[in-house]
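A single protein chain has been omitted from the complex, and every remaining protein chain is retained in its original position.
== chain A ==
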Amino acid sequence: MAEKTEPIISIRGLKKSFGSLHVLKGVDLEVNKGENVVVLGRSGTGKSVLIKIMVGLLKPDAGHVVVLGQDVETLRGKELDEFRQKVGFSFQSSALYDSMSIRENLEFPLVRNVRNLSRDEVNQAVEKALDDVGLSQTINQMPSELSGGQRKRIGIARTLILKPEIMLYDEPTAGLDPITSIEINNLINDVQERLGATSIIITHDLTCAKSTGDRVAMLLDGRFERVGTFDEVFADPDERIQQFYNYNFVN
């Protein structure tokens, strides 16, 4: 488990609505350096919206998101690009570029963000990133030839190639079989240990939450109602939290 030191992500009074649908109603959260925080909540409660605001893909209606000491909302152009290089984002749908091979997918962020790299250095970085996720053999394949689990791992490898300080995982185990889910959970823990990265993991899979999270934040009715270790959060007798637990571990 990570030491709780300085906060690297600080979210204060974050609000976001889509028309009349109020998704985030004043979210507060602090994440410490090197920590894995799992955000749990039902589908459509704004978990993905939260991390999309953190990388500037969505604008908040109110509140502040300070990541790596920078107020995300104020970042523009080159500053925003440089900030995004330090924050890896693993998408729910993997978001691999369909028209590019796995090699080209992994090269893409590298050759565009790191200048003066030789061909050998690029190849080595791609091979290492693939080796780290155990998929070296897929280097010349197209994304359409891979399974869902492989696509997820390649998606993570593509974000890791820039050695981010923060990793944001959007539903990393959604739609995967239990064995592949365990592999993804192990990979998330491995990223924390090897790179010392701080991670926010969005999920509603409690097995993923329990095995990867140093802390769990439960998003209920647009706010983090409970934040603590897995056992602390689920010791709460709140019916909404218990329903979540019972569905995953009892049913």
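As a convention for this text, a residue touches a chain if its C-beta (ideal position, glycine included) is under 8 Å from a C-beta of that chain, and two chains touch if they have at least 3 such contacts; residues count from 1.
The criterion applied here is as follows: contacts and distances are computed from a predicted model.
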Practice item. Mind telling me which option in "Gfo/Idh/MocA family oxidoreductase", "ABC transporter permease", "RagB/SusD family nutrient uptake outer membrane protein" or "Pyruvate dehydrogenase E1 component alpha subunit" is what UniProt lists for the chain we can't see? Key: "ABC transporter permease"
Point to revise | Contact partner of the left-out chain, one of A:66, A:87 or A:157 | key: A:87
Point to revise | Residues in chain A touching the chain absent from view | key: 52, 55, 57, 81-82, 84-85, 87, 89, 91-93, 95-99, 108-109, 112-113, 158-159, 162
